[in-house]
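One chain of protein is taken out of this complex; the other chains stay put.
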Amino acid sequence: MTSTNRIRLGMIGGGQGAFIGGVHRMAARLDDRYELIAGVFSARPDVNRASASELRIDPSRCYDDVSELIAGESGRDDGVQAVAIVTPNHLHFDAAKACLEAGLHVICEKPMTLTADEAETLAGLAQQKQRHLLLTHPYVGYPLVQQARAMVKRGDLGRLRMVNVEYVQEWLAEAPGPDNKQADWRLDPKRAGAAGCLGDIGTHAYQLSAFISGLTLDAVSADLSSMVEGRQLDDNVHAMLRYTSGAKGMLWVSQCAPGFENGLRIRVVGGRASLEWAQESPNELWFAPLNAPRQRITRRDDWLGDDINRGVRIPGGHPEGYIEAFANLYQALADQLNGAPADWLPDANTGVDGLHFISAVLRSNQADGAWATL
Amino acid sequence: MTSTNRIRLGMIGGGQGAFIGGVHRMAARLDDRYELIAGVFSARPDVNRASASELRIDPSRCYDDVSELIAGESGRDDGVQAVAIVTPNHLHFDAAKACLEAGLHVICEKPMTLTADEAETLAGLAQQKQRHLLLTHPYVGYPLVQQARAMVKRGDLGRLRMVNVEYVQEWLAEAPGPDNKQADWRLDPKRAGAAGCLGDIGTHAYQLSAFISGLTLDAVSADLSSMVEGRQLDDNVHAMLRYTSGAKGMLWVSQCAPGFENGLRIRVVGGRASLEWAQESPNELWFAPLNAPRQRITRRDDWLGDDINRGVRIPGGHPEGYIEAFANLYQALADQLNGAPADWLPDANTGVDGLHFISAVLRSNQADGAWATL
Amino acid sequence: MTSTNRIRLGMIGGGQGAFIGGVHRMAARLDDRYELIAGVFSARPDVNRASASELRIDPSRCYDDVSELIAGESGRDDGVQAVAIVTPNHLHFDAAKACLEAGLHVICEKPMTLTADEAETLAGLAQQKQRHLLLTHPYVGYPLVQQARAMVKRGDLGRLRMVNVEYVQEWLAEAPGPDNKQADWRLDPKRAGAAGCLGDIGTHAYQLSAFISGLTLDAVSADLSSMVEGRQLDDNVHAMLRYTSGAKGMLWVSQCAPGFENGLRIRVVGGRASLEWAQESPNELWFAPLNAPRQRITRRDDWLGDDINRGVRIPGGHPEGYIEAFANLYQALADQLNGAPADWLPDANTGVDGLHFISAVLRSNQADGAWATL
Partner (left out) sequence: MTSTNRIRLGMIGGGQGAFIGGVHRMAARLDDRYELIAGVFSARPDVNRASASELRIDPSRCYDDVSELIAGESGRDDGVQAVAIVTPNHLHFDAAKACLEAGLHVICEKPMTLTADEAETLAGLAQQKQRHLLLTHPYVGYPLVQQARAMVKRGDLGRLRMVNVEYVQEWLAEAPGPDNKQADWRLDPKRAGAAGCLGDIGTHAYQLSAFISGLTLDAVSADLSSMVEGRQLDDNVHAMLRYTSGAKGMLWVSQCAPGFENGLRIRVVGGRASLEWAQESPNELWFAPLNAPRQRITRRDDWLGDDINRGVRIPGGHPEGYIEAFANLYQALADQLNGAPADWLPDANTGVDGLHFISAVLRSNQADGAWATL
């Protein structure tokens, strides 16, 4: 048996002081399927250089901007094959567009773009160029989320009735102090877009619920708030959901709720059973059949399907976490680039869907909660 | 020290095969402040007699209907002082009205009446006759629910932002079998009223959230469903809430959700901390301050206030449950009848408020979720 | 159908300021099968009278001591049929002996006596007089404890391998303040006997493990400590257990462990599955089969056996607690006195067994942990 080569990876964003870029790098390293060899790590030249040096990137492959990166890498036999875009939201579109046009695969943070139009452009481009765009909704990388989806699909729950999803955090419960890099751009409509916590984490909640339930959202009735004084964007979202199948749902998203760290939690209720999964205890999935004891399904190769086991590295009882879930996206993309399809991976169409969701929620909110169709 | 006499109690409903009447009797007995001496236990004479005999009621005080009970008891020095009404919903109003008019105190199951008009009539009558009407929302009898209310009131949470309440059950997830006495009347609009699970348990959820938060509900946007085929009344309620203070809320009520037994759960979020309490683990209350470890407050006289301790019979770590919470209502009413006010007890005004809530939810639902004010 | 008469009950101990007497009274009242009509509530005449008055006992049936009670009640047609003994440990024996000799049924707090000899005397007397002696180990009154026993008995766990039981409290973690009535006698060898927390709660832990496992203890190796300075009796017990079947066990009992309220918890492990139950969450029982998801069994008549359902008063999801468990003992004794056997009730033989356990633990401890047989 021979090992495949590592995929040559570039990165846009993720310089010193950033958060999510480091997570992408750990995820890419964990299974040793990628090597990071080039990048534009910051718009500030000094930070860019220092970040590249710290990452042991050859200085000649630390570029000033995206077009230079494309130009520099396109001319080489050992040029990058894929680029991870980990900048604030408003920079995603131009970077992803340029990379796709240059024939590169793209790994992109969510929300994919600021508008649905931009999202559709990227989806069309990926299709036309036959390139992969992986949208990093990492929570679907958790094996038990995939198990939940499989159980819904094979009918363990019966016909679905209700979906209840929430993503609640406390980290923006107060106005942030000065120089809070993570908070600053997220609270600024110019860089974050028209949606606040709705775009930042609401898209995760929506995507997770769509992923597990397999349902198609028909319409939404929403009530957005900015609870912290002076805040321009929403920091709390309440919404009711109607699916095309007749199922109903509720969604609560907040970043101003003391006592919640990273409280992503979903309950899916069918006519025969319900499921519950919470991101902060990701190694257990609760399955509760009608009139029978509730069961605790763990992340264990004994009972997870083979496809799901792909993302299980260690035995049950040895906790895996967020980095491993994230790495499962990278691993599956590597499989895909080597010819093994992973149809569950969030892609450009997922991004389009997420932007349509954001748009419908904003429309409903502006219409005082009137049902807005997707 | 001399003991006060037991309060002489009558009961309407609660014959053999009924559920909640037995709970009232256990609650009344637990602290030995009541003696049950008369009643109309069933509209069916044989069941009425047999029930009275089983309860060791003097046959001469087992009456055929409410007017006979009032007539028979009014003439005696040792006649009943209070009457517990534990019938299906549609019978509450006439019985309560007659008892109040006869100068009796009333203990009444919820929802208090079928309409808000009836509710207001009873509230007016109780006021005019200076009689107590205890509405049995037993969940506020749990000491830690009272502790939660006290913590909100003294500002431990800061200004309230969000309330999230749910009451989810599975017991009507399928069409009930034949001769299911509990299910039959609840699913019949003639006996249950225009609200299904909304009236049966939605009123509990609403009342609990009002009790703990102290907020006044301004408007509601609702989406009701009948998930089980052929069902005439709602078995699932989704609603968004707006309070007069600017706080927002969500409410989920269901009786068709497999995997949930008696899932009443509330989270109250303020600017400085949040609280969580779940009825199925009633001896713990979670207090989660911003940027600090979450605390598990238990039912323990060391740290609960004196008023609350009134309802704590045994040391922390020795679980109390639903019957004790229910008994706390009976105990506090006995205190009241002996001159010690218990301002937290649900009364006729609580009943009026609950009917207004039901009415607003139904109006919003009929208007496709448009906000309906209370 | 005709109701049976209430059992006429007397009480020894349980006056104002006592703890467990009140629990006995609530337990006796809950199902309305007893009426308390006589007693010796305190050795202090004023407390005795005041307690009787508060309990609405006819003053003529408030006696100065046990012999007077027996003399007074024996002469009446409506005399007491059973007596509850709720005094400190050292008074149990004389009172129980006198009552049994007088032909009364006895309900006795644990540990039954101070010595195994005394215990055997009582057991012999109960047998000879054909009277019931109910020993109040209330934890076996929890329906899910009985369910655990039933599951072990029918082989759900396979052959038992290990038992791990603990009963850990914090309430004596420091030297008690002055006038702590509950602490004072428990820390005094004259009134508590030679065993400290071993006798007070260790007997509960041992009895619970014997009840559920059905195993016979062969030998014990123990290490006792008095962690709090100046304490004469043990406040921490570590022990290893060997059963006659070859199964092994561990036992941890402590009253000086901060952070534990009433932490009675048991795990029983067999070759095919294990069980776990914790007193502070008494409405759930965890069943964990080998290589299969763990199940949460709740207190619900759907799946508990008929015998066990006897002790379930309200539907699953409505918590029952310590008082209900205690009441289940009283209820089953009432059944027994009316001719329906309840073979699971702790009786005088259970008391003898508990004293033998205490004796073996003390012997092993004195022999520096050498295995002591029962």
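Remarks
The letters A, B and C name the chains in turn, as written, and every chain counts its residues from 1.
Rule of thumb we're sticking to: contacts are C-beta pairs under 8 Å (C-beta built on N, C-alpha and C of every residue); 3 or more make two chains touch, one makes a residue touch a chain.
It should be emphasised that the depicted structure is a prediction, and the values quoted were computed from it without experimental measurement.
Taking the complete complex into account, B:294 is the one of B:6, B:191 or B:294 that touches the chain left out.
For the options C:203, C:254, C:283 or C:298, the residue in contact with the chain missing from this view is C:254. Among the residues A:48, A:169 or A:254, only A:169 touches the chain that is left out of the figure. Of the listed residues A:97, A:129, A:313 or A:356, the one in contact with the hidden chain in the full complex is A:313.
Checked against the hidden chain, the listed residues A:26, A:194, A:219 or A:292 yield one contact partner: A:26. Listed here are the subunit C residues that touch the chain not shown: 157-158, 161-162, 164, 170, 173-174, 221, 223, 225, 227, 236, 238-240, 242, 248-250, 252, 254, 256-260, 269-274, 276, 286, 288-291, 294, 368-371.
Even with one chain removed from view, subunit A keeps its contact list with that chain: residues 1-3, 6, 19, 22-23, 25-26, 29-32, 50, 53-56, 169, 171, 260-263, 279-283, 298, 300, 313-324.
Although one chain is hidden here, its contacts on subunit B can still be listed: residues 287, 291-298, 302-303.
Methods note: only the chains that are shown with their structure count from here on.
Simply put, subunit A must spin 180° to overlay its Cα atoms on subunit B, rounded in steps of 5. Each chain gets a centre from the mean of its Cα atoms; for subunit A and subunit B, those two points are 43 Å apart.
The geometric centre of subunit A is 55 Å away from that of subunit C, both derived from CA atoms.
For subunit B, the set of residues touching two or more other chains reads 260.
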